[in-house]
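Here the structure is laid out as structure tokens; the discussion comes afterwards.
Missing here is one protein chain; the remaining ones are kept as they sit in the complex.
Coming up: subunit A.
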Amino acid sequence: MRGLIKAAAVAVVGMAVRRLVSPGGGDGRWQRGPLVRRHPRWHVVTVNRSTDDVVRGKRLPEPLAGLGEAVEIRFRRAAGDRGIELAVRLRDGDRSAVIAGIERLSGRDPDQAIRAALREAKQLLETGEVLHPDYPPTTESTAVNRPLQLATRQGRREGRL
């Protein structure tokens, strides 16, 4: 059983690596090849607040403001009265999938910072604070759980957003 669990963990890590070098989240983009340069894409969240609530005072929520001039930010009323869409993308910086994947693995991918900032901005606007994980943790580091610890350290910085 332990061997199977380890095999499953290896498979998960393999899928994660594939996803890391595939900005679209493991979909058809992978088939375009790892060396093709991609344009930065918009990362978008919908915030369940009115447009007025979000843009009042013309101040961005702190996590987004912290991204500075490196990004473009767009607001749009969400369809179906679902609040406001916040969209962010890098101003420039076309990268190959390989370079992007290396940056992502090393935690220096600017898209990771955008994802985290969007998620945190949404939480601040909707709930008034950013939900923190439990601390101190009760978990122990082992050779088997190291890949999972690596993944959870990137909790809000990764995913399909």
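Assorted remarks:
By our rule, a contact is a pair of C-beta atoms (placed from the backbone, for glycine too) under 8 Å apart; a residue touches a chain by one contact, two chains touch by 3 or more; residues count from 1.
Criterion: contacts and distances are computed from a predicted model.
Hidden chain, UniProt protein name from the list "Chemotaxis protein CheW", "Cytochrome aa3-600 menaquinol oxidase subunit 3", "Glutathione-dependent formaldehyde dehydrogenase" or "Coenzyme Q-binding protein COQ10 START domain-containing protein": "Glutathione-dependent formaldehyde dehydrogenase". Interface note for the absent chain: among A:G66, A:G107 or A:G155, the touching residue is A:G155.
Seen across the whole complex, the unshown chain contacts subunit A at 1-2, 4-5, 7-9, 11-12, 15-16, 19, 25-26, 46, 48, 82-83, 119, 122-123, 126-140, 142, 144-145, 148-149, 151-152, 154-161.
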